[in-house]
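Structure provided below as structure tokens; questions to follow.
Missing here: one protein chain of the complex. Every other protein chain is in place.
Then we have chain A:
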Amino acid sequence: MYFVEMKRFSLLSKYACWRSNYSTASRSDHYDIIISGGGMVGFAMACCLGKSDCLASKKILLLESSSQKQLTLASYNARVSALNHGSKSLLESLGVWQHIEKTRFASIKKMQVWDACSDAAITFWKNRFKLPQNDDELVQVTLEDGSCLTTDLIIGADGYNSGLRQNMKSQYISFDYNQMAVVATLRISECAENITAWQRFLPTGPIALLPLNNELSSLVWSTDKITAKCLLDLPPDIFCDRVNQALWNNEFRNLGVHNVSERIFQMLKIFRINSTEENANDTRQLPPSVVEIQGRQAAFPLSFGHSVDYISNKAVLIGDAAHRIHPLAGQGVNLGFGDVVALNDVICEAVNNGADHGSYLYLKQYQSNRQLHNLPVMATVHGLHFLYSTTWAPIVMLRSTGLNVFDSLSSVKSLITKKASI
């Protein structure tokens, strides 16, 4: 697992401008591919397509409504992203990872439980799309200033409020978790090596600490809306107290459950299911305590959403525009980067086979591949959220013993971890 601060991706935008076949400003009317939305996923898509040799003769345009942000390294941004190995190898292949490594990242070596927040910025997309009915017509994009562009393929990377998705009239299944994520950068104490991601499931939602460097960690605390609003208004010192309390206190502990799960844990030890070489790592570390907060805490709402169709004639959705999940497993942006790789593959395959690069036949292949991958992840994350948001004893016991047994079966665990990072 790797953590990268969101602002890192303005590097991507600089990188994108180097390429001659790139054009982020010029206004000729037709482009082979237009990407709407310049977030992490949109820019990764642009870089990926721009680096593909088979698309060397294509004109690609990226549209972003907000002005270019300057990268500042002075302080940590409250929003961080957890990247899995699949995302890391994508960024490596784009030549972006080396820049991230040089500037700022922290790797997590000890736990697979983590948390991060997906792109929460609400983009007010003012451009209008006109999608074609027939395969020999073009997509029309009308920009804010009234100018009109045409393209063979429009890629929607415009976030969970995707304007393109609304235009596609795709059915969108969504609901609000009635929760908010409170985020902040925290200074922690007594840590020789800050490499563990902490996540604790409270009945109101998970609280997670993600290492940024040896002294700083990023907080993502998902909780109900009322608590979140209270937390937002707290002065710094009291806020830190509340975080420590949430990490340490035992008021939610159910004694009966605790006993049963301890017994099962002992039993597992007797049967030596624990592999010996991993025993050293299995001893639980205590969570760090928070000393102070850097800057202010912030919050954003959490919801679940999934577009039934990722594609329509000459239009395709990637990243949060297609799917949005609870950040408790930190899979959000990884699913998006996975979309980027898959879409780039089918576009290149189409071009190499002499098909139109926006061919519906190939886009369909992208849709079925990604839904096959994304839906189980989304269902699991949603299931975890449900499982951990209850205080009902039988379920608490089930998940507690379940975790212990799961933890012991190291072979199964490594298999699943491997799967998760693909």
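Descriptive notes on the structure:
What we mean here is this: contacts are C-beta pairs under 8 Å (C-beta built on N, C-alpha and C of every residue); 3 or more make two chains touch, one makes a residue touch a chain; residues count from 1.
We take it that contacts and distances are computed from a predicted model.
Not every chain of the complex appears here, and the one that does not is recorded in UniProt as "Ubiquinone biosynthesis O-methyltransferase, mitochondrial", selected from "Ubiquinone biosynthesis O-methyltransferase, mitochondrial", "Translocation protein SEC72", "RNA polymerase II holoenzyme cyclin-like subunit" or "Ribosome biogenesis protein BOP1 homolog".
Among A:135, A:176, A:241 or A:292, only A:135 touches the chain left out of the display.
One of A:53, A:145 or A:233 touches the chain omitted from the figure, and that residue is A:53. Contact residues of chain A toward the unshown chain are 53-57, 134-137, 349, 351-356, 359-361.
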